[in-house]
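Heads up, this is only part of the complex; the chains shown haven't been moved.
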Amino acid sequence: MSILEAKRTAPTRETSLTTTMKALVYQGPGKKAVEDRPMPKITAPTDAIVRITKTTICGTDLHILKGDVPTCKPGRILGHEGVGVVEDVGAGVTTFHPGDRVLISCISSCGRCEYCRKGMYSHCTTGGWILGNEIDGTQAEYVRIPYADTSLYRLPEGAEEDALVMLSDILPTGFECGVLNGKVKPGDTVTIVGSGPIGLAALLTAQFYSPAEIIMVDLDDNRLEVAKRFGATATVNSDDGKAVEKIMTMTGGRGVDTAIEAVGVPATFVVCEDIVAPGGTIANVGVHGVKADLHLERLWSHNITITTRLVDTVTTPMLLKTVQSGKIDPKRLITHRFKMENILDAYETFGNAASTRALKVLIEA
Amino acid sequence: MSILEAKRTAPTRETSLTTTMKALVYQGPGKKAVEDRPMPKITAPTDAIVRITKTTICGTDLHILKGDVPTCKPGRILGHEGVGVVEDVGAGVTTFHPGDRVLISCISSCGRCEYCRKGMYSHCTTGGWILGNEIDGTQAEYVRIPYADTSLYRLPEGAEEDALVMLSDILPTGFECGVLNGKVKPGDTVTIVGSGPIGLAALLTAQFYSPAEIIMVDLDDNRLEVAKRFGATATVNSDDGKAVEKIMTMTGGRGVDTAIEAVGVPATFVVCEDIVAPGGTIANVGVHGVKADLHLERLWSHNITITTRLVDTVTTPMLLKTVQSGKIDPKRLITHRFKMENILDAYETFGNAASTRALKVLIEA
Amino acid sequence: MSILEAKRTAPTRETSLTTTMKALVYQGPGKKAVEDRPMPKITAPTDAIVRITKTTICGTDLHILKGDVPTCKPGRILGHEGVGVVEDVGAGVTTFHPGDRVLISCISSCGRCEYCRKGMYSHCTTGGWILGNEIDGTQAEYVRIPYADTSLYRLPEGAEEDALVMLSDILPTGFECGVLNGKVKPGDTVTIVGSGPIGLAALLTAQFYSPAEIIMVDLDDNRLEVAKRFGATATVNSDDGKAVEKIMTMTGGRGVDTAIEAVGVPATFVVCEDIVAPGGTIANVGVHGVKADLHLERLWSHNITITTRLVDTVTTPMLLKTVQSGKIDPKRLITHRFKMENILDAYETFGNAASTRALKVLIEA
C-alpha cells in the first residue's frame, strides 16, 4: 500500500512540472497533425488519468479523418485503444491506483445506467464510444478516462502489452459482434466476409469454439494468405463475383451456419444473405454508411437471425484469460511498429494497407 | 385395445363403401371449387388417414388462390389446419390408432432428418409445409397425413375441438415466430404491427410472458378494438403515417424491446426498424413478397436482432397444455362458423374480412 | 435542478439539528431493543443516507435473533428492506440526489467487481448482503447505503411505497432463486414446497410465465388457503407425510418440471428430489443450516438440474415494471401494519406467524 502511495506521489509531482503533451489531433476532414496540448486533468470523481505506453490506429480513425463521423469535431485528439499506467484518479475511483498498469477499453461504461447493468456498455447513457470521438482519446501522451473503475482493466501479472492493445477494441469487436452474436459452435461452418483486421480478429476468436470450417472471403490475396496462416480452412477471392456460388458448392449447397459481415457495404451483406443456411445467423460487424437490401421475399421462411452490435467490451475479462493462458495470440495482428513521435508515419502505413500489407500498427510511447 | 380394434374395423368398413369425398380444390389463379375427389389412401408406412371434423382457412390459402405460391399446383385440395379422427394408419405408425382424435399440424415432420432432430420441422427435408400445398390438404372430408407419428397430436381428454383447430397453424405461428423469437419477457414493451389473425395470435401468446405493454398497430379500427379486448395495453391506427412517432412518444423516446412484424410488406418492416430500442428484437412473422430496406447505416450499432421463421409447430405440446389449463382461450379468434358444404361461403366471408370483420372462420364436417 | 438543490439544502439543515435516531438493535442471541443511535454519516464518496419511510421484517432477521448468523454482531441495527427518501449523497454518487424517493435493495452492489459485472451482485467482493448484517440496516429512521448508485432504485412516478417494500428482498428472492433458476415456462407443472412469504413470492412471480399447474405444499392450512387465493392450482398439506405420493398422483406419475424448495430443511429438499421429473429442475430458495441427502443413486441418470442462489436483485428493474404495469400486486403479501415506534410489536406479530397469520408486516415511519 505504501509503495502504491509512493508511486502515486512520484508521478503526480513529476507531471505537475509538465504542462503540455504531444497528441494526434483531428483538424477537420482530411486534416490531422501532431499538436502540443494541455495535459488532461481529473474533472469528475470517477475519472482517471492514464499515461499511454502503447496505442494503435483503428479503421474508425480513418473514417473520422474522412469526415464520416459527425460526432467527432475538429480539435479532437483521436484514438480509443491503448495500454498505459494510471497517473492519477478521482476521489470516487476505488479499483485503481496510480502506478497500476491498465488496459483501456474503447467503450466507457458508467456501470450504473440501465444499459450498463445489462452488460450493454456500448449504449451507456453517458458513456459508450466517446474516447477519441466526443472526448479526447488515446493517441497522446496522456488521456483522461471517465468511469475508470468500469472502463479500465488491470493488466495481468507478466502480461505482454503489445498483445493487450489488441483487446481495447479489435479483439472484443470481432469476438462479440461476430463470434458470440454469430453463435459459432463446435462442428459449424462459418464464413467471414472481409479479411481485414476485424475479420481476422473474428477468425482468431471463432476458433475458441472449434468450428469445422472457417471460409474467409476477401478481394486481396495477401489478406487471404494471412487468413490461412491464422486458421482459415478455406479462402475465397470474391473478385470474380462468384463468392456465393463457390461457398454454396463448398458446403454441398447447404450454406453456412454463421456468416460474419466484416466489411460494411451492401454487397457483402447481401453475400451473407445468400449463403446463410436455414436456421443460420448473419452477424454484422461492419460499419455501414448506407442501407442494404434485405431479401425477405426469400428469407422470411428461412428461420435465420441477423444481429448488429457495437462492441460492448463486456468480454474483456474473458479475453484477458484466453490471452494469458495462450489460447490466442493477438500479437499476430501487429504488422508494423512506430514510436509515438512518428505517428503520422503510422497513419500513412495503416492508411495504405493494400500496398503496405498493414493489419494493426503499434505505436509506442 | 379390442375397442380400438373394433373402432378400427368399423370406420374402415364404412369408408370402404365410399369411394369419393367432397374437397375444396384450387383450380388455378382466381379459381376454386368444391369437387368430388377419390378418398385418400395410405401410400407409405408412416402415413395416417384422418377424417376431418373441423378445419379453417388461412391467409396463405388466399395467397395460393391469387397464384402467389408456385409450389401449389392447380388440382390441389387446399387447407393445412384441422382436427379429426384417425381412420387408418400405415404399418410403421406406432403412436396413433384408428379412432384417436387428433390435431393436425400444418407442418409435416419426418422426425429423423437433420432439421427435425434440431426441432426445425419447418425445414424437414421431406416434409415441412406440404399439406394443401405440395400434397392434398385438410379442406376435405379426409386427408392423408405423412409422418403421422410426428405430425399429429392426440387431443387431450375433454378438449374443445374448436379451440384446438387454432393450434394447427395460427397460434404456434404467432407464438414461435413472434413471441419466442421476439424474446418477450416480463416487464417488456412489445409492439405488434398488424392486428389480423396472426398478429392477434401473437398478442394472445405474448401474454404468457407478462410484458408490461403491448401496443397493437393496424389500419382497421375494428381490429384494434378486438386487440384491446384481447389484452393490448394501447393501440395505434397507422393510417396517418405517424405510427413511429406515436410509439416513440409512448415509450418516452426509448423504443420497444420487441417489434413483431405481422403484415408482410416493406413499410411495416421498416416501422419495426424505426421503433426497436437498442438491444431489442424485430421478429418477422409476415409473409413477404418483395425485399425491404434494412437501414444498417443506423442499425449497425444498435445491438439489435432480427429473426425470420416459418412456424415449426415445435411448441404444440406446450400450447396444448396452456389451452387445457385455461391460460389462453384460442376460440376467441373464431368469428364465423360454417358447415363443410358451405365452404365457399366461408371463403367469401374470410376473403372480405374488412367488411365481415372475420378473423378465423370455423368449418365443421 | 434548482428545486432539487433546494430540497437538498432543506433536509440537510433540518437533520443537522437532530443528532440521534431510533433504531431496532440486535443485542445478542434472543435480545433486541429499540435504542437511540447516532445518525449515520457519509463515510465513502459512493454512500447515500436514506431516510426510511417504510421497512419490514424478514425471516432472516429472526435467524439473526436466534444467533444463527455469525456475521451479524451484537450492536447491529437490523433490517435490509425498505423505501425512503435520499437525504444526502457522497461526492461520487451521480444517479441520486437528496429528495429522491428510492427503493433500497437488500444487496449492496459495487457495480465494478468481477461478480457485479456478471450480474451476480450477491457475491460483490465488497458488498453483497451486508445491510443489517455486517453494517447497520434499515429498521431505523436513517440508514447509510454504500454504493448508492448501484444499490438504490428510483421509485417510479406514482408508485405505491407499500408494494415496493416487497421489492427489496422477498419478491426478487422468490423470482430469481425460485422462478428464474427454476426455468418456469408456459404449460409447465410447478411445485413450491413451503407456502410462507418466500414461497408465496415465488408463487406470485411464477405466474409471469403462465405455468399450467402450481401445486403449493405446506403444513399450515391457512397458508395453503392464501396460496389458493394467490393463484395456486392445487395445494397439498404435507402433514401426513404423503406429499410425494399425492404430487406423483396429481402429475400422472410423471413428476413436476420445476420443484422450488422454500423451507430450508433436508426433508423438504428431499421431497423436491422425489417429485422432480426427468429433465426437470430443483430450485433451492430456502436457507439451510445442515446438509441434505442427495440421492445420486437415482438422480444421476435423470437429467435434472439443481440450483442454489442468494438473491442478486438483478431483476429489480424488471420487477418494478411488472408492478407499475399491474402484472403483479405485491401488497397482497402485507398482512399487518405498524408504526416504527411499535416495531417490537411488529416483531412479536411476525415471529408468531402460525397464530397471527402474518405474512409480511409493514413498518411505517
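We just call them A, B and C in the order they show up, numbering each chain from 1.
Going forward, contacts are C-beta pairs under 8 Å (C-beta built on N, C-alpha and C of every residue); 3 or more make two chains touch, one makes a residue touch a chain.
Not measured: the values here are computed from a predicted model.
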Notebook entry, point to check: Quick one: 3 copies here, how many in the whole complex?
Noted result: 4
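Keep this in mind: only the chains that are shown with their structure count from here on.
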Checklist line | Whole-Å separation of chain centres (CA-atom averages), chain A against chain C | finding: 41
Note to self: For chain B versus chain C, what separation do you get between their C-alpha means, in angstrom?
What the structure shows: 42
Note to self: If I count partner chains per residue in chain C, which residues reach a count of at least 2?
What the structure shows: 317
Check: Touching chain C in the complex: which residues of chain B?
Finding: 185-188, 207-210, 212-213, 233, 317-322, 324-325, 327-328
Notebook entry, point to check: What residues on chain B touch chain A, complex-wise?
Noted result: 115, 118, 120, 122-123, 264, 266, 269, 278-279, 284, 286-297, 299-310, 312
Item checked: Residues of chain A defined as touching chain C within the complex -> 45-46, 90-92, 94-95, 110-112, 114, 116-117, 119, 149-150, 314, 317
